[in-house]
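Mind having a look at this structure? Questions to follow.
Every protein chain of the complex appears in place save one, which is left out.
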Amino acid sequence: MARRLRLGMVGGGRGAFIGAVHRIASRIDDRWELVAGALSSDPERARLSAADLGIAPDRAYASFEEMAEAEAARPDRIDAVAVVTPNHMHAGPAVAFLRRGIAVICDKPLAATTEQAEAIAAAVRESGAPFVLTHNYTGYPLIRQAREMVANGDLGTIRLVQAEYAQDWLTESVETAGNKQAEWRTDPAQAGAGALGDIGTHAFNLLGFVTGLRTEALLADLQSFGAGRRVDDNAHVLLRLEGGARGMLWASQVAPGNENALRLRVFGTKGGLFWEQENPNVMTFAPLGEPKRLLTRGGAGLGGGSSQFTRVPPGHPEGYLEGFATLYNDAADLIAGTGDGALLPGIEAGLEGMWFIGACQRSSAAGGEWVAR
Amino acid sequence: MARRLRLGMVGGGRGAFIGAVHRIASRIDDRWELVAGALSSDPERARLSAADLGIAPDRAYASFEEMAEAEAARPDRIDAVAVVTPNHMHAGPAVAFLRRGIAVICDKPLAATTEQAEAIAAAVRESGAPFVLTHNYTGYPLIRQAREMVANGDLGTIRLVQAEYAQDWLTESVETAGNKQAEWRTDPAQAGAGALGDIGTHAFNLLGFVTGLRTEALLADLQSFGAGRRVDDNAHVLLRLEGGARGMLWASQVAPGNENALRLRVFGTKGGLFWEQENPNVMTFAPLGEPKRLLTRGGAGLGGGSSQFTRVPPGHPEGYLEGFATLYNDAADLIAGTGDGALLPGIEAGLEGMWFIGACQRSSAAGGEWVAR
Amino acid sequence: MARRLRLGMVGGGRGAFIGAVHRIASRIDDRWELVAGALSSDPERARLSAADLGIAPDRAYASFEEMAEAEAARPDRIDAVAVVTPNHMHAGPAVAFLRRGIAVICDKPLAATTEQAEAIAAAVRESGAPFVLTHNYTGYPLIRQAREMVANGDLGTIRLVQAEYAQDWLTESVETAGNKQAEWRTDPAQAGAGALGDIGTHAFNLLGFVTGLRTEALLADLQSFGAGRRVDDNAHVLLRLEGGARGMLWASQVAPGNENALRLRVFGTKGGLFWEQENPNVMTFAPLGEPKRLLTRGGAGLGGGSSQFTRVPPGHPEGYLEGFATLYNDAADLIAGTGDGALLPGIEAGLEGMWFIGACQRSSAAGGEWVAR
Partner (left out) sequence: MARRLRLGMVGGGRGAFIGAVHRIASRIDDRWELVAGALSSDPERARLSAADLGIAPDRAYASFEEMAEAEAARPDRIDAVAVVTPNHMHAGPAVAFLRRGIAVICDKPLAATTEQAEAIAAAVRESGAPFVLTHNYTGYPLIRQAREMVANGDLGTIRLVQAEYAQDWLTESVETAGNKQAEWRTDPAQAGAGALGDIGTHAFNLLGFVTGLRTEALLADLQSFGAGRRVDDNAHVLLRLEGGARGMLWASQVAPGNENALRLRVFGTKGGLFWEQENPNVMTFAPLGEPKRLLTRGGAGLGGGSSQFTRVPPGHPEGYLEGFATLYNDAADLIAGTGDGALLPGIEAGLEGMWFIGACQRSSAAGGEWVAR
């Protein structure tokens, strides 16, 4: 066994959500161990949170700056840091660690502002250190299978992409009723955008990942339905992709009955695909003129992506955490030099997401006009 | 038993599709008998088609003009005529019969051009005779249930409507390969529009029928993906509805794996609804903060529309023909004076559909701009 | 057009359920017209019911005996009679009409007792007149497709059949609360059996129709869960079929959440099939070692039964009434000499059903023993 890689974490202290997800994901394939953290901007909470997680006191830092400096100086320094803070707090730690040559695994979207995003991108270019953006849905085996099928031409020339990510947790203005997640995610300063950034970028990333097509122009109609809400909570977006393909993207946090309904449909001249995150172990493939086929993760008749990135036999569902773990596994390979990380979303995916957010905001602010690159 | 009403038919001869559907629909509830027809523009085919259907030779007409004149003069004249010709041939017979005070049951869309549509509208106004447009999906019991639930406020204030109607039969350019249905439906002169008119109007009608909301502006991106195709085969449309609601509408005939995938989702401040035509006996209702409920046609816990417009117990599926039959049943009530036809799509629905088609075409032709009323 | 066949009806007056289903089914394909009836054992209700249905007064009979005699004497006598009375009242009219050479379309199960069943069988043999038993689920296009696929060997050698028909309408003892359908269907004298006869025979018939295999032995555990219930309302049955195949059959009227959940699964050495009545336009076919395929009624890649017995394009659902109508259509062909009725359930299917009921009752009465032929 190769040694476990050493992971640090910025953010993710007591009461946080996504930090815990990153930690579980990092453990599933036993490639990482969490050894250091600046888990909260509140020093006492940072200390307690580190103790909760079994991090040694001398590696429980009060700030990411302190952590970056101290870790860089250690012989057993961390191999990578996971940045799991709110969006506006990505750039600070990401740049600090990258500058010291430490790989960064950063939650999405890349940042709350273009300036922050560009600072990260510059640091990535300058440092050459690995940078992974956790668009975790690309880790689902059937999504990788879908990408492979499109690349193989199984769908023919792509004409249409229908992507959506719908939730309902912001139907009411829970950000004014004590919901901590809602508070920062609906604060323009911390989040940079609402549904667009939180979930729209996932849908946008996914459609690009699967089709391999770049979006050349878009038009958005954004709404803030929640009373007093300061960010978008619904985004209707039309897309024009390279090669003449067209798309629709819907992101909403005010659609009752939707928990995390990320769905992707792709249609080409020879066939169509449908996948949804809430039951991710099955994908429908419709070859033109033939009955639809139910592809299962690692199941009968499937090669490639679907069986390569999975841990248990078909019919035993894998879920959100396993898909996330696959990114951590790929990141371990990339950092350890045992893989090239070709499927990992990185800084380019991050900048694409920032372009998506910004273009949607500009389009909608102009009353709904087309915005090209 | 009240006597069966006497039905005439224009179009629907040998080889036609929708005429046969109208005839079955008219028989299911035993309110109508087909007694006269001008079933084809080809006189010999008209005669043979009438014989096929048991229409007496003296009421098998060679043209709709002849039929309108002759029927109007009979003491046992038809109570209504079904117009089931291609779109550009709706106005002629509709106007001819309306002028003689004979009710018209017309297939959709209303016409191929605005001029034709207005001619029909004028004739309706002048004659006062009943006019029914067969937006047949409004006859599905659960669609009427949905309309009732929205009107009752079960969903709160409506914020979002996601409507789509996807097919795949025009993925390839079958109109150049001998497919008769495809030939006229992709001919601008006969059809007036492509996917927009054929199926987009159904989706547009349905969302208005269920929500009761008028669309105030729209923006469309139309495509003709099929090689050499002269009409749109894919329409991506954004909608702005009265009261601030927003919508997306997708109509496509080039989406492999979709047969007649008409789907409607409506979301309000208090809940959401989902229904799809391919399995129309179940509808999902998501009251905010509670588990989703599977409403079945006439099933447990459902009053109103769902059980009123159905013929067999829950769990025994009704389908496309029964929904269509409900329109014929309502039309019989309207004509016989035993009902007010309040749920029947009529000339207003037809004009709405024409506005939808025209506005989409203008928007797309302008590169994708918003078009208001 | 060949003339419409003349249909008479015994039973099916005001308040009845299945009579109305037969009448709609007979109209859908326009092969029949209802011209005579003895619609109720109550003469006044019989007369009023006939008037409701547009039956001429002189063919509105007060009893089936009178009707059989009078119709047999007419030059325009009925071509067939539909017998839609409670089970114990099948034999009387069936025998009366068969003896006069008039075809019988009889609801299922064949009878309430073996003696009644044998009387019908004898009359069928002696008269040579057509006899159709409305195991209507065999009229579903995909069920005929399934039968064809099994016969073609697409599933290899059949090993397993899992059949079930579950309902919930008798979960409570509604027969004591004024439910008329429940009253006769839970009366041993009128029904002969409970869930076994009402729905179990459908499941049993269906599995034989699709697999072509005869059941050689069975073992049943019957229950009457409803308080005070006098017939079985739940049947658990194990089956041994010819050639070594095995089966399970479950029929229940006390399974909350099930409306008319008739489901059939068949597994062979080369593949499996799954179909359920509540969404009958799709069937899953699993060829061993390949992805499952979703076969749709008349849909892509399907020949044979699925497209032959359907009226509208794939994606437009057909339902219970259309499947039932296919039996009436086949019966019209059989009687008119334009078809051989090879797929129609007849007296043999009826006797098989009676064997099934009796064998289950004997098995369960003996504490759950195997009963062979």
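Chains: A, B and C, in written order; residue numbering restarts at 1 for each.
Just so it is clear, a contact is a pair of C-beta atoms (placed from the backbone, for glycine too) under 8 Å apart; a residue touches a chain by one contact, two chains touch by 3 or more.
Keep in mind it's a predicted model, so treat the numbers as computed, not measured.
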{"item": "Touch partners, limited to displayed chains, of the chain removed from view", "value": "A, B, C"}
{"item": "Full-complex contact with the absent chain, from B:G228, B:P291, B:G337 or B:G367", "value": "B:P291"}
{"item": "Selected residue (touches chain absent from view) among A:L321, A:L343 or A:V371", "value": "A:L321"}
{"item": "Selected residue (touches chain absent from view) among B:P141, B:G208 or B:G299", "value": "B:G299"}
{"item": "Touch criterion as defined above, residue of A:P130, A:G247, A:G299 or A:G353 at the omitted chain", "value": "A:G299"}
{"item": "Contacts of subunit C with the absent chain, listed as residue ranges", "value": "155, 159-160, 162, 168, 171-172, 219, 221, 223, 225, 234, 236, 238, 240, 244, 246-248, 250, 252, 254-258, 265, 267-272, 274, 284-288, 292, 367-368, 370"}
{"item": "Interface residues of subunit A (partner: the chain not displayed)", "value": "1, 3-4, 17, 20-21, 23-24, 27-30, 51-54, 167, 258-261, 277-281, 296, 299, 311-322"}
{"item": "Missing-chain contacts mapped onto subunit B", "value": "284-286, 288-296, 299-302"}
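Heads up, the rule we're going with is that only the chains that are shown with their structure count from here on.
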{"item": "Chain closest to the middle [Cα centroid of all protein chains]", "value": "B"}
{"item": "For subunit B paired with subunit C, centre-to-centre distance based on mean C-alpha positions, whole Å", "value": "34"}
{"item": "Between subunit A and subunit B, centroid-to-centroid distance (C-alpha), Å", "value": "43"}
{"item": "In subunit C, residues with contacts to at least two other chains", "value": "296, 299"}
